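All protein chains but one are shown in place.
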Amino acid sequence: MMKIIYILFLFTLLSSSHASVNDFCVADTKASDTPTGYPCKPVSQITSDDFVFHGFVAGNTNSSNPVALTPAFVTQFPALNGLGVSAARLDLAQGGTVPMHTHPGATELVIILEGEITAGFLTPTTAYSKTLKSGDLIVFPQGMLHFLVNSGQGKASAFLTFSSANPGAQLLDNLLFSNNLPSSLVAQTTFLDLAQVKKLKARFGGSG
Amino acid sequence: MMKIIYILFLFTLLSSSHASVNDFCVADTKASDTPTGYPCKPVSQITSDDFVFHGFVAGNTNSSNPVALTPAFVTQFPALNGLGVSAARLDLAQGGTVPMHTHPGATELVIILEGEITAGFLTPTTAYSKTLKSGDLIVFPQGMLHFLVNSGQGKASAFLTFSSANPGAQLLDNLLFSNNLPSSLVAQTTFLDLAQVKKLKARFGGSG
Amino acid sequence: MMKIIYILFLFTLLSSSHASVNDFCVADTKASDTPTGYPCKPVSQITSDDFVFHGFVAGNTNSSNPVALTPAFVTQFPALNGLGVSAARLDLAQGGTVPMHTHPGATELVIILEGEITAGFLTPTTAYSKTLKSGDLIVFPQGMLHFLVNSGQGKASAFLTFSSANPGAQLLDNLLFSNNLPSSLVAQTTFLDLAQVKKLKARFGGSG
Amino acid sequence: MMKIIYILFLFTLLSSSHASVNDFCVADTKASDTPTGYPCKPVSQITSDDFVFHGFVAGNTNSSNPVALTPAFVTQFPALNGLGVSAARLDLAQGGTVPMHTHPGATELVIILEGEITAGFLTPTTAYSKTLKSGDLIVFPQGMLHFLVNSGQGKASAFLTFSSANPGAQLLDNLLFSNNLPSSLVAQTTFLDLAQVKKLKARFGGSG
Amino acid sequence: MMKIIYILFLFTLLSSSHASVNDFCVADTKASDTPTGYPCKPVSQITSDDFVFHGFVAGNTNSSNPVALTPAFVTQFPALNGLGVSAARLDLAQGGTVPMHTHPGATELVIILEGEITAGFLTPTTAYSKTLKSGDLIVFPQGMLHFLVNSGQGKASAFLTFSSANPGAQLLDNLLFSNNLPSSLVAQTTFLDLAQVKKLKARFGGSG
Partner (left out) sequence: MMKIIYILFLFTLLSSSHASVNDFCVADTKASDTPTGYPCKPVSQITSDDFVFHGFVAGNTNSSNPVALTPAFVTQFPALNGLGVSAARLDLAQGGTVPMHTHPGATELVIILEGEITAGFLTPTTAYSKTLKSGDLIVFPQGMLHFLVNSGQGKASAFLTFSSANPGAQLLDNLLFSNNLPSSLVAQTTFLDLAQVKKLKARFGGSG
């Protein structure tokens, strides 16, 4: 009996000092970020609730707002800090489209929930693309330009999971057309017609 | 026009040599594995189908087989090789239990689909545990001992996503009771009663 | 001569700015930890003493306290911060046992110093276990459940080295029986008898 | 004297076995790649020439071929395997443009050699762009969409260095317009006009 | 139109929260460093100028100061923080020498600009060394002892690029002869004659 108490004490001591370091590191998102994640909240302030995220449910979509994305990234779910994983829920009304975009630091693994989704990623020589339905997965390797389209009848939805706690999302149209670079420079570096660039700059809030 | 063709040629050349290396590396699972994953299949043999996995659907459960797990790890889905992500679908009949286990090299992020699941992970000082329902997420940091139980009425199901292409699963009872270590040694190193060890060794196929 | 002074100045300048960053990063353990370690103490405050740890000696053991562990982890030895290595000294009185435990983020390499130690780690299909003596090494890969027992006559001791500056230690009994989870839930998720769970909860300080 | 010979023998033994593993790993580019690089050529076949690359010189440019890129990536320079660095030389005739592209797995650090180059990278909210001249550096963080344009009079040239042995290059126009995805799908997922998509598909060798 | 605005808003929201974390992390060099780099400056304070470095030009050399090194490491160019790359410009008057040194955490890739440079790195069994000219590259794998000498007529210059944002430079003579270790200890551990050690200690500012 003595032995057990001794062991208990011994390992509890070790483990509690340890717990604040490597086992998990719930983000203190008010502190400055670092290249590998946020500083940790003190373990004494952590409860079971920190490891749970609520509201990972279907977003509202309709014909004018056909895309709803519900992210659970480190900003929304600080327990993911340093753990190399996150998720989002995607809901698409009929015809809804997630336009071309990249995640510079994350692979994306998509789980189709309902409906029909056509999705793929692009390489310079080949577009890897498929029409998917419930029970299908597709993977977009890190940094690759990819898209998802509700290509069926009715709603479609999917879970998106990522190999990073903070995958972000760089929508191609925002990249190209929300900025104040001269339209002529955008045209020159994309081979798009200048009129096309100006038209999309107007739509996406860019100037120049 | 000349310019465009030139550019096209230039970058296609670069990118195609590149594609076989870093953009993705679909596993040649017949070759020997390495500490960081399998050798790559030649890009020339890769098609869109490599990046898609079918059959990520509800497994059959009933009162005698209350747990069904459908993995999409690198063994089943070779495109995940080197990409640091994988998934599994979990279906639990009423009362179904995923017993205590660890993934030594992966964090697990759970998405509850339906039903009520009580889940948590254990640290030496605290058990972080919650009862969850559809729309909830819970995260089990890498290497932590954790469990999931269908604690509600009727079926429950969840998607499990991982920060590794090959998270495996080390069920505590298999670890302790499927081997041929002497029962007395298992008792000594777990503080379990010898009779308890022998009883579970008999159930889990161990000897000794 | 001029050249040498010039070179001396040039490289000293570079190196001293550099030293505060990558060559080493002695932990400021009062600052918040991050997923990859503590912020660094200023180089100006570092002396030779920071890189040395004293007291890595045999702990006191006897029949009521048969296990003594002397850790030199980042908490005790801040110079290890960010360097991916640490150590502990283990002393075992006759019959002394280090019960089943894991280090979620570290491989352990054991150097047997004296006596006879039976040690091993468990996988779902096989227990890899050996009886070892002075001059033997055994390795427990990262995250694997393992144990060490003084299986000989008289004392036994070993050095434990780790592939992490902060390996911690998750004793299985503390994980399972020191918490406040309902005993019935622990029984359900471990296949242990309820009476066994309650007995060990009482011993290891758990409730529920 | 004896001592020196002993030491010499001792360390030479250790070091030569070691040299084949971690100090360097010149790629055997005929073997299958892995997620972290090629298998190593035997050390016995390595000479000084393996660590040197010739021909990192100005490529020929003229008004019809205004861009010349001379890569020294792992394919061309196998000694870079596993070392996390590579380079390329870029020459631009007047008006020459490196169109929008990404390197999914590499940061790019550009050293301007001569002429005037306007370069930048895009984020969803801001374009970070500058006009640069000899003696300027610009960095494009990993995975970001970026461009370089000879915006001055006469030739311009730069060295491009990368944080990967195999950064590749994914030209946006090749991604979007060299494939066989239906033009309507490309239009839908880029917000480009269908006519624009078809025009560029014709130029960049795509179909659909 | 509604759809585009919706998408625009959706992704801008995600991306701007994201931009502060993974896309880049410009160093706040006044904050404490960590093992993986400095905390990030707020994105709101970042402009295009942060990603540009000026003054990467030929340093002044002459017969008394034959070596000029212009570093662009994270200290001088904070945008490199966390990006795994940096550079320096090296200018050597005739006969100028960069003495034996190491970068403990970085591979170095050298681009010869002008003149003739003899350079190489040392292993216990082989020196890999070549005489190089404009248009040649040489790579020194991480941590290897290496040197560069202007072995030609007239000036020589090179760009040095590194696989780390902060490669530093550990000049062998500074390591051995700028310290206050007893000269006899230095002699004992290097096999150098005591007189040689004392002579160089005097030159390089050491004592003892």
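Per-chain numbering from 1; labels A, B, C, D and E assigned in written order.
Here is the rule we go by: contacts are C-beta pairs under 8 Å (C-beta built on N, C-alpha and C of every residue); 3 or more make two chains touch, one makes a residue touch a chain.
Just so it is clear, the structure is predicted and the values come from calculations on it, not from any experiment.
Asks: Specify the shown partners of the omitted chain in the complete complex.
Replies: Within the full complex, the chain not displayed touches B, C, D, E.
Asks: Just to verify: which one of C:142, C:170, C:183 or C:196 makes contact with the chain not shown?
Replies: Counting the whole complex, the residue in contact with the absent chain is C:142.
Asks: Residue by residue, what part of chain C touches the chain that was omitted?
Replies: 4, 11-12, 15-16, 19, 23-24, 46-57, 72, 77, 79-80, 83-87, 107, 109, 111, 120-121, 123-125, 128-130, 132, 134-144, 159, 161-163, 191
Asks: Provide the residue numbers of chain E that touch the chain removed from this figure.
Replies: So the residues of chain E touching the missing chain come out as 97-100, 102-105, 118, 120, 122-127, 129, 141-145, 147, 149, 169-176, 178-181, 185, 188-193, 196, 199-200, 203-204.
Asks: Determine and list the chain B residues touching the chain excluded from the picture.
Replies: Residues in contact with the chain left out: 31-37, 64-67, 69, 71, 73-75, 97, 99, 101, 104-105, 164, 166-171, 173-174, 178, 203-205.
Going forward, only the chains that are shown with their structure count from here on.
Asks: Touching chain C and chain E alike: which chains?
Replies: Output, common partners of chain C and chain E: A.
Asks: Any chance you could name the chains that touch chain A and chain B both?
Replies: Shared contacts of chain A and chain B: C, D.
Asks: Where are there more C-beta contacts: A-E or B-C?
Replies: Between the chain pairs A-E and B-C, B-C carries more contacts.
Asks: From the centre of chain B, which other chain's Cα mean sits the farthest off?
Replies: The chain farthest from chain B, judged by C-alpha centres, is E.
Asks: Among the chains, which has its CA centre at the largest distance from chain D's?
Replies: Chain C.
Asks: Between chain B and chain E, what's the gap in Å when you average each chain's C-alpha atoms?
Replies: Centre-to-centre distance between chain B and chain E: 42 Å.
Asks: Tell me, which residues of chain B touch at least two other chains?
Replies: Residues 4, 11-12, 15, 19, 23, 120, 123-125, 129, 141-144, 191 of chain B touch two or more partner chains.
Asks: Could you classify the connectivity of these chains, where an edge means two chains touch, as line, ring, star, complete or other?
Replies: Shape of the chain contacts: other, as it matches none of the listed patterns.
Asks: Would you please name all pairs of chains that touch?
Replies: A-B, A-C, A-D, A-E, B-C, B-D, C-E, D-E
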